[in-house]
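A protein chain is absent from this complex, but the other protein chains hold their places.
The letters A and B name the chains in turn, as written, and every chain counts its residues from 1.
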Amino acid sequence: MAARRAIVATPAAWLVWGVVVAFFVFLAGVIGSVVVSSFGTRWFDTWLPLGWTPDWYAQAWDEFTLLPVLIVTLEVSALVVGISVLIGVPAAYVLARRGFPGRRLLYLLFLLPILMPPITYGIPLATVLYKYGFAGHLSGVVLANLVPSVPFVILTMTPFIEQIDPAVERAARMCGAGTRQVFVRILAPLLVPGILAASILVLVRTVGMFELTFLTAGPDSQTLVVALYYSMSAAGIRAQQSIDAMAVIYTSMMLVLLVLALRFVNPTQLVARVRDDGD
Amino acid sequence: MSFETLRLDGVSRSFGGHEALAGLDLTIKRGEFIALLGPSGCGKSTALNCLAGLLPLTRGSIWQDGARLDVLPPERRGFGMVFQNYALFPHLSVRKNIAFGLQMRRVPRAEIRRRVDEALRLVHLEEHAGKLPGQLSGGQQQRVAIARAVVLEPALVLMDEPLSNLDAKLRLEMRTEIRRLHQSLGLTTVYVTHDQEEALSLADRLVVLRAGRVQQIGTPEQLHTEPANWHVADFMGYRNLLPLRAGPRDGTGIVVEFEGHRLTGTPVGDPAPGDEVIAGIRPEDLRIGPAGGPGVPAGSPGVAAGGPEVAAGSPEVPVGGAGVPATVEVVEYQGREVAVEARTDGGVALNLRTTDRPAIGDRITVSVEPRRLLVFPAGGAT
Partner (left out) sequence: MSAIVGARPALRHRLAERGIDRQLLLLLPAALFVVTLFIYPFLYGVGLSFQPTRGGTLGAYREFFTDAYLRDTIFTTLRLSLPAALLNVLASVPIAYRMRGRFRAKRLLTTLLVVPITLGTVLTAQGLLNFLGPTGWFNRTLLSAGLVDAPVRLTNNYWGVFFSLVITGFPFAFLLVLSYLSGIDPSLERAAATLGAGRWQRFRRITLPLLAPGLATTFCLTFVLAFSVFPSAVLVGDPAGTTRVMSIAAYDAAYVRYDYPLASAVAVLMGLVELLVIAAVLGWRALLYTGSTAGGKG
């Protein structure tokens, strides 16, 4: 707030920006090396691969049976998004609008699966799902992924609903609308942006969710990220570069989803349940 | 750290191509209460923030007794500021909030305690000293904000619409408080508001701004009775602004024609015959007479139209002209007076104030003293 805005910033400012730039350079290197490797012919001890080829992609596609894997990923995410929205939105509505005894406890209960790391509740969950025969199949994967998704929808929708002035619903009733009409003609249109945002967020998180799918998937119900892990941990048998190709396919998919998501939500909402402040 | 004069010299501030404040020239004397007045977006808050050092100047300079001020950051200017939303530190108690500035100046602890106690007494908040701002009402928070600014005995106190978030009753009370504080402490104050009534009651001098430019600087009396142009008149409560065409001069007056009636008014600026002008009249300056009649009954002050008994008016000023007939449309009760909106036969709405009690639908005649009919050039602003 100096009277003259300094064009030459202080050393502290340089340091801060330096750290930020360094971080991004590092990040670019990490992602870039995977991309470069996937397009290279042979790359052992040089700055860049000796030659370039797109063949690894075709190889990865066949070797890792990527088409079925992608289909599974899509199926799982679609089901998870659909079911979690169906279950979560009504619950969010009640939680946002009404106070009732035990409301805070219930809210905390819904918060838990998001706060706890997936591994901690994933192992007991997988055990139970195996016990009842769900695990190892698509249904098990979907159920497992629903556990953090339903609370996430509730948590994302609750502030959305709170933002809708309850007086609007009352005004609709005064104009003679019954409950169903209030919902269909007033609430639902107002909620659509929120539902869209929540759906995208759940989609992104589910596609990227590793631990839960890992613990409950069978050989033909793996999502892309799990297949990637398996191929990496069994490395030595497979060519490193075809694994890189698979990783790039995964990255592209996630980036496309990210771009899609950012059309609807603020970047911060992707990671934290922070309300969109219209930055 | 007090000064004798604070001079703003061509102070300007632009935001991305838009000039929020253009060339403010003002000299403030020690102990003065200056009000910056104007509608939203006129640049008054910008001017205040420039004075505080929170905004850098795009052009111009500020001088404190011959020393250049605008190169200093706000923490070195030694001014106190009361923000519109109070900006009380929510994690510090009332006492600690007030003490903050003194701590920044490294005043010894015993003296801090003494001065904070004094400030608390000044704003009547002694029992609330240990509370957090969140536990106080709006009016109490506002008083803490004021105490925090004045405890430093700063050379200049800046107030940014401090009363705008209070309810009407509290606003009036606090207004008196602020006046009392200024009279007892004598601190030079610059006060920003959009409420002309507030500005008139508090200030020694007012600066009226519009779209970043100064329209008029003067005492409350001057702005109330002699606005410099029709924008200032509009803002200062001249609710009747009639777009007319100027007629010939009539001695020191000027003639304008309104719906077939010839009215004489006082020119402001220099309207020439044939120019487009705007005639401004305060509601309380319009006189009501019965319809069709010779105007105001004999014995009342002011001049009526046309009747044989011309009441005592100033003999040097020409007669105001014929009364304009109108029909009463809206009557608002305001205690001793009523506010009346009447529509002329030509469809123009006029606002009046009167102690009479006309009924809706009454036919009346409206007239005005030439001294109180101000004729401004329609172009208006500087």
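Please note the rule applied: contacts are C-beta pairs under 8 Å (C-beta built on N, C-alpha and C of every residue); 3 or more make two chains touch, one makes a residue touch a chain.
Keep in mind it's a predicted model, so treat the numbers as computed, not measured.
Taking the complete complex into account, A:228 is the one of A:66, A:141, A:191 or A:228 that touches the chain left out.
Shown as candidates are A:112, A:171 or A:188; the residue that touches the absent chain is A:112.
Residues 52-54, 73-81, 83-91, 100-101, 104-105, 132-134, 137-138, 141, 145, 148-149, 152, 158, 165 of chain B touch the missing chain (whole complex, contact as defined above). In the full complex, chain A contacts the hidden chain through residues 1, 12-13, 16-17, 19-20, 23-24, 26-27, 29-34, 37, 44-45, 47, 86-88, 90-91, 93-95, 98-101, 103, 106, 109-110, 112-113, 115-121, 123-129, 143, 146-147, 150-151, 154, 204, 208, 210-211, 214, 225, 228-229, 232-233, 243-244, 247, 250-251, 254-255, 257-258, 262, 266-268, 270-272, 274, 277, 279.
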